[in-house]
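Excluded from the complex is one protein chain; the other protein chains are retained at their positions.
Entry: subunit A
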Amino acid sequence: MNRLKSYIVSLILLALLLFILIKGVKLKDYVEVELNGNILCLSCIGIE
């Protein structure tokens, strides 16, 4: 019974996360390549 409950919780979470992902993709707000003159992410390589 507990296992069934936990999988129901998983299903609800799955639906919620799918909704969030689809919303993100629809908004096209995923990462844009816009860093530093289209060359590099300077933070990543340790340069200010």
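Just so it is clear, a contact is a pair of C-beta atoms (placed from the backbone, for glycine too) under 8 Å apart; a residue touches a chain by one contact, two chains touch by 3 or more; residues count from 1.
In this text, contacts and distances are computed from a predicted model.
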item: Choices "Tryptophan synthase alpha chain", "4Fe-4S binding protein", "CoA transferase subunit A" or "Aspartyl/glutamyl-tRNA(Asn/Gln) amidotransferase subunit C" - which one is the UniProt name of the chain not shown; value: "4Fe-4S binding protein"
item: Residues in subunit A touching the chain absent from view; value: 3-4, 6-7, 9-10, 13-14, 16-25, 27, 29-33, 35, 38-48
